[in-house]
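Removed: one protein chain of the complex. Kept in place: all other protein chains.
And then subunit A:
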Amino acid sequence: MNDPIIQIRNLSKSYGSFRAVEGLNLDVHQGEIFGLLGPNGAGKTTTILMMLGLTEPSGGSVQVCGYQSASNPIPVKRKVGYMPDSLGFYDHMTALENLMYIARLNGFEETAGKKRALEMMEIVGLSTEKDKKTGAYSRGMKQRLGLAEVLIKKPEVIILDEPTLGIDPSGVKDFLSLIKSLSRDQGITVLLSSHHLHHVQQICDRVGIFVKGKLLAEGNIDTLSKTLFGHEGYVTSVKVAQEIPRPWPLEAELMQWEGLKKISIRDSEIEFTCTADLTAALVRFFVKEDYDVLSVSQKDYGLDEIYQKYFELEQR
């Protein structure tokens, strides 16, 4: 495999005694979509700022597209498009003027810049709104305009900080698929940060989990959750109308089932831990035994559980 396009070695940043980022090592390769996952205040934005040379690292190094970000930020910024989490535009200018300004700053000449800006607005689907003042734009439109702005410089890498923040669910879906298709079509490397596992899950090839300034794990999501929860497997919880007596006479019978490992009972709710998905069979069993099933839910491992899990592992 060729050299990674983003190479972070032993990166750390402290503000006084607070350590925002600690000993971070990370490689992102050409053309992949990498998700930086972590709760708020985990140091994601700080890491991104250091990649762009907007903040000086306290230790370690960042190399982007072959340039050191800290000592040589200008060529890095020429190749990297960055969309910050709180996106702002010059409200008194139209969207097109905003884009043209950025195009000019990136060394486009007037006509080429305008052509490029119009193309980008077409791609993100804002061409009908190009002469509207950005002050009148909605959050989702600003986000798309931000993407157009990031793309205008023909970047090799785009870094999106919380791109899904504050857009409605259908908007998120469109936005993410737009990013994905751009990355696939033009071979752009994408690094995006988020605290939403589900958003990241949809498009990322690989994710890194970032908690308290440390990268706890990296890899693709399936492997991550398998390594974490593999020994626990599937968890199904069933709620019934009747009170479950203790000891429960049926428990012994159920424990005979292949793949069922653990049963825990709390009032009228029973939780089954299995190595395979037994939800359907369990429901059939309850119905046969004349229980009134009120709800059945399969426990989903979200980001919360993953964080929690990693915290537990950290503590030990």
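The working rule: a residue touches a chain if its C-beta (ideal position, glycine included) is under 8 Å from a C-beta of that chain, and two chains touch if they have at least 3 such contacts; residues count from 1.
Convention: contacts and distances are computed from a predicted model.
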- Query: Quick one: the chain not pictured, UniProt calls it what, "CidA/LrgA family protein", "ABC-2 type transport system permease protein", "Glutamyl-tRNA(Gln) amidotransferase subunit A" or "Phenol hydroxylase P2 protein"?
  - Reply: "ABC-2 type transport system permease protein"
- Task: Would you indicate which residue among A:34, A:82 or A:175 is in contact with the undisplayed chain?
- Result: A:82
- Message: Among A:34, A:108 or A:291, exactly one should touch the missing chain; which is it?
- Response: A:108
- Using the touch definition up top, pick the residue from A:91, A:251 or A:277 that touches the left-out chain. A:91
- Message: I need the residue numbers on subunit A that touch the omitted chain, in ascending order.
- Response: 45, 49, 52, 54-56, 74-75, 77-78, 80-82, 84, 86-92, 101-102, 104-110, 146, 149, 153
